[in-house]
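Sharing a structure with you now.
Subset of chains shown; positions unchanged.
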Amino acid sequence: MKIRPLHDRVIVKRVEEETTTPGGIVLPGSAAEKPSQGMILAVGRGKVLDNGDVRALEVKVGDKVLFGKYSGNEVKIDGEELIVMREEDIMGILG
Amino acid sequence: MKIRPLHDRVIVKRVEEETTTPGGIVLPGSAAEKPSQGMILAVGRGKVLDNGDVRALEVKVGDKVLFGKYSGNEVKIDGEELIVMREEDIMGILG
Amino acid sequence: MKIRPLHDRVIVKRVEEETTTPGGIVLPGSAAEKPSQGMILAVGRGKVLDNGDVRALEVKVGDKVLFGKYSGNEVKIDGEELIVMREEDIMGILG
């Protein structure tokens, strides 16, 4: 089963970082906090503008992204924990 | 009796998932929480834009959708419990 | 005496449902709660858009509509209890 996110939403699979890896991204505070990094699994058609046009998203499937720890809504699909969030919640693309 | 939702609203019939099914969608927390998955029964004509145009909705009748557990307003029609929500409240289409 | 509602407002006469009727609409909770169903008695000229244009309303006189229990303002005209609400408060048209 798959989700096709609506409009400017994306589906993100959280990447569990080893918090002791020197090159890993860790939010400040406890090293045991869940890192807010993930992989884009699906993207919506784009953001609906005030004039009715649709603007395609800047992120694409496969992008590794950074996002706020509490962004989006968590869902479980086929036993897999995913996050549905808006592109607006994504801070940047890692690469 | 039927409801024709206005503008960007849709009528959704909640689908009761077996929470133990491996492929089912379960929101995190208690497995006994009501899953937020449903079937679109009716859609409005579209969202009225600032310039007066109407943008047709992206979801259509028959779509299986995912939505926030507290989205929309519950109504009972002909003994059937339905939810009236805005397309904006729908996170994605399952398929 | 009549009211001509302004802009995107409508005049609704609440329909008192028998809460035990199987086909009736009952909001969840107590069966004794006032049902939020009514008949449109009058409609405004339409919503004034940001550019000054007026968009005609989608509901019309005679429509049976569903609305939130606390929507609008109640007024009594010629001994009749009516509600003045905005089209935006109407969830759908019953038919």
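By letter and in written order, the chains are A, B and C; residue numbering begins at 1 in each of them.
We take it that a residue touches a chain if its C-beta (ideal position, glycine included) is under 8 Å from a C-beta of that chain, and two chains touch if they have at least 3 such contacts.
Quick caveat: nothing in here was measured; it's all calculated off a predicted structure.
This structure file shows 3 copies of a single chain, while the whole complex it describes contains 7 copies.
Heads up, the rule we're going with is that only the chains that are shown with their structure count from here on.
Chain contacts here run in a simple line, from one end chain through to the other with no loop closing.
Centre-to-centre spacing of chain B and chain C amounts to 23 Å, using the average Cα coordinate of each chain. In terms of their C-alpha centroids, the spacing between chain A and chain C amounts to 41 Å.
In chain C, no residue reaches two or more other chains under the touch definition.
Put simply, chain B touches chain A in their complex at residues 22-28, 47, 49-51, 53, 55, 58-59, 66, 68, 87, 90-95. On chain B, the positions that touch chain C within their shared complex are 1-7, 9, 11, 42, 44-45, 48, 50-52, 73-79, 81, 84.
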